[in-house]
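All protein chains of the complex are present and in place, except for one that has been dropped.
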Amino acid sequence: MTPTRKRRLIAVALILGAVGIATALTVFALQQNMTYLYTPSEILAGKVPEGARFRIGGMVKDQSIERGQSLTVAFVVTDGDGDMRVEYEGILPDLFREKQSVIATGSMQGDRFVATEVLAKHDENYVPRDVAEAMGKAHAKHVKPKE
Amino acid sequence: MNKLTLWFHTLGSPPYFHRLAGRLAPWLFAGAVLFAAAGLYGGLVVAPPDYQQSDAYRIIFVHVPSAWMSLFIYFVMAVNAFIALVWRIKLAEVLAMACAPIGAAFTVITLATGAIWGKPMWGTWWTWDARLTSELVLLFLYLGVIGLYQAIEDRRQAARAAAFLALIGIVNVPIVHFSVKWWNTLHQGSTVRLLGPSAIDASMLWPLLLVALATKLWFVASLLVRARVELLALEGGKEWARAEAQRAEGTP
Amino acid sequence: MSDFLAMGGYAGYVWSSVAIFVGVLAIDFISPRLRRRRVLAELRGRARRQQRKSTENPTP
Amino acid sequence: MAHSPDHDPIPLLEARGLVFARNDEVVFGPIDFRLMAGEVVLVEGDNGAGKTTLLKVLSGLLVAEAGEIRLNGDALTLARLSHQVALLGHLAGLKGDLTAEENLRFAIGLGGLRAGITPVLALGSVGLEGYEDVPVRQLSAGQRKRVALARLLLVPAALWLLDEPYANLDRGGIELVNRLLDEHARRGGAALVTSHGAYAFTSGTPRRLPLRRAA
Partner (left out) sequence: MRYGTAASACFALLRRDLLLSWRRRGDALNPVLFALIVVTLFPLALGPEPNQLARIAAGVILVAVLIAGLLALDTLFRGDYEDGTLEQLVLSPHPLPLLLASKILVHWLITAVPLVLAAPLLAAMLYLPADVLPVLIAALALATPLLSLLGAVCVALTVGMRRSGMLLALLVLPLYVPVLIFAAGACDAAQAGLPFVAPLLWLGAALALALVLAPLACAAALRISIT
């Protein structure tokens, strides 16, 4: 084997080895929750450690918004399977409404989630109002539990 | 020499490219303005309000095409950078370097309009989620390529060094694109998909595609104009460049 | 017409976005043109200098 | 090359149609020359004629615009630099914080060692006996140049590319360079030496390669 060829072989072997190790570590990493975004049912299942600051994601439950004095507000976030009461004080985004996806940051205090920030997440669907109403009537029962 | 390489060499000859680009660019610009006007009219006037976001969603018509371009241009830049580094073709170096400012412009538009859109809808100008952060890194990469290109005295060497940086930065492009898939973040997923049905009503889709087409044409036009100037500066000592300078004196 | 300009209360957001889009692209349109003018002026200057040199001491 | 007779020995270094350009302006070329073993060639030219650039191109540091370089008949490429070439540039490549001997030991580690010589012997033959343990920082410019010359004696390169080796040297130093070049040529080595003409060889009359700035 010529020296050049040997050198090239070693380089290729090294690169393949590195890619292999990197892939293995990535596969391990992907099995963990890294976004720290939990759904209400995950919280109820005890997947969030005590006292942790994390983000909760889900849909604002229909007719659950209670506005208190000044800017305090309480609502229930649901993922279809579990409900979690969220309390927040501050200005809410325009999109915040019932049946809207939200992401709130905060921590558990007892059995309720106290948020320091509430952001509204809109989906990637864009539909004219009348079309949405027509669709809404047709699929009134189909609440997407995914978000 | 086969036909393809012959064609490539003719096109790669600076005076020929200069002439061709000078002839094409105005038409491309005109087309871009025409399509953009039609698309924006369709988006801002004709298209109905969204059921969730009402009229605020109309920012999509400038935000999304710019975002596509910010990634697309980086890809074009990296391809040219690769060609420049491997085959040392001058035109490829020039094209790669001409991509950077245009890409940076579209990235700035994407970030600015995104922030403006985020404020009323999400409730924040900025959030450090994966999509936004990686797009910001994309801007830094563009600026790094421009900065490196400006900083080195020898133009060819500067182009090669900056092209190398551009190639390293290509890692970021898939991260930007797939960030909404890989991380569940505030930014919504892709609306318009190449495969499968798009998640946008047809009445809103056609203006979006028109503006997207306009930005593509604009990119090509701007690329040609910028590459043209760069070639002129690079080949200042050559006969054709001198002739061009004399010819342009009469028509300022 | 004013309804259209008001954008359902989001006028500031929508129109500033469009303005940024148009404004940044306008800059992108102008800057290579300015650079081209500079480059051409520089090339003419170089040509003049060379001409002067060759008339002052013509090549033997 | 169809005309070259078959019994012609392979030149140590050969350049064919070598052109170098910077910012699209030709710096030198096209140049053709051959350097046989046992030959010393003086590259002459005014300031800015491209002498340093030529040596950098020949060593592989810079890439030529056109033409080719052959070492012992094999094309020189970036991927295949060889032990055959030693370059002495404007910068000596010495670390001020290290002693003369430590610097030379590093050079050996990087470039290999010629048979029958040691760093101490090499320092002796450039007139620096007893300076082995002196940090290079404390040496004069001329002495540093001598250390750099000692590096050439140590590494097993057959081709020396010397860029202005006479600069900073006194009369004794100039004679030293000439003596080293003579010895190197007699061993079967070859050297390409640049000089802007202020110093002449004291022994023999080497071949000259004039270099003029391209119009």
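Letters A, B, C and D name the chains as they come in the text, with residue numbers starting at 1 for each one.
The working rule: contacts are C-beta pairs under 8 Å (C-beta built on N, C-alpha and C of every residue); 3 or more make two chains touch, one makes a residue touch a chain.
All values derive from a computational prediction rather than experimental measurement.
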- Shown chains that the omitted chain touches within the full complex: A, B, D
- Message: Considering the complete complex, identify which of B:Ala161, B:Leu213 or B:Ala248 is in touch with the unshown chain.
- Response: B:Ala161
- Candidates B:Leu28, B:Ala78, B:Leu91 or B:Leu141 - the one touching the absent chain: B:Leu141
- Among D:Leu12, D:Leu54, D:Ile69 or D:Val85, which residue is in contact with the omitted chain in the full complex? D:Val85
- Note on the structure: Where chain D meets the chain that is not shown, the residues are 59-63, 78, 81-83, 85, 87, 89-98, 102, 105-115, 156
- Query: What residue numbers in chain A mark contact with the hidden partner chain?
  - Reply: 7, 11, 14-15, 17-19, 21-23, 25-26, 28-30, 32-34, 36, 48-54
- Absent-chain interface as seen on chain B, which is shown: 133, 137, 140-141, 143-144, 147-148, 151-152, 157, 160-161, 164-165, 168-169, 172
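Going forward, only the chains that are shown with their structure count from here on.
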- Message: Just the number, please: Cα centre separation of chain B and chain D in whole Å.
- Response: 48
- Note on the structure: Distance between the CA centroids of chain C and chain D (whole Å) is 50
- Cα centre of chain A to Cα centre of chain B, whole Å, reads 32
- In chain B, the residues touching two or more other chains are 49, 54, 56, 120
- Task: Would you pull the chain B residues touching chain A in the complex into a rising list?
- Result: 47-54, 56-57, 60, 120-124, 127, 183-186, 188-191, 199-201, 203-204
- Query: Once bound in the complex, which stretches of chain A touch chain B?
  - Reply: 34-35, 37, 57, 91-96, 100, 103, 117-133
- Along chain B, where are the residues that touch chain C in the complex? 29, 40, 44-45, 49, 54-56, 58-59, 62-63, 66, 101-102, 105, 108-109, 112-113, 116-117, 119-120, 218, 222, 225-226, 228-229, 232-233, 236, 241-242, 244-246, 248-249, 252
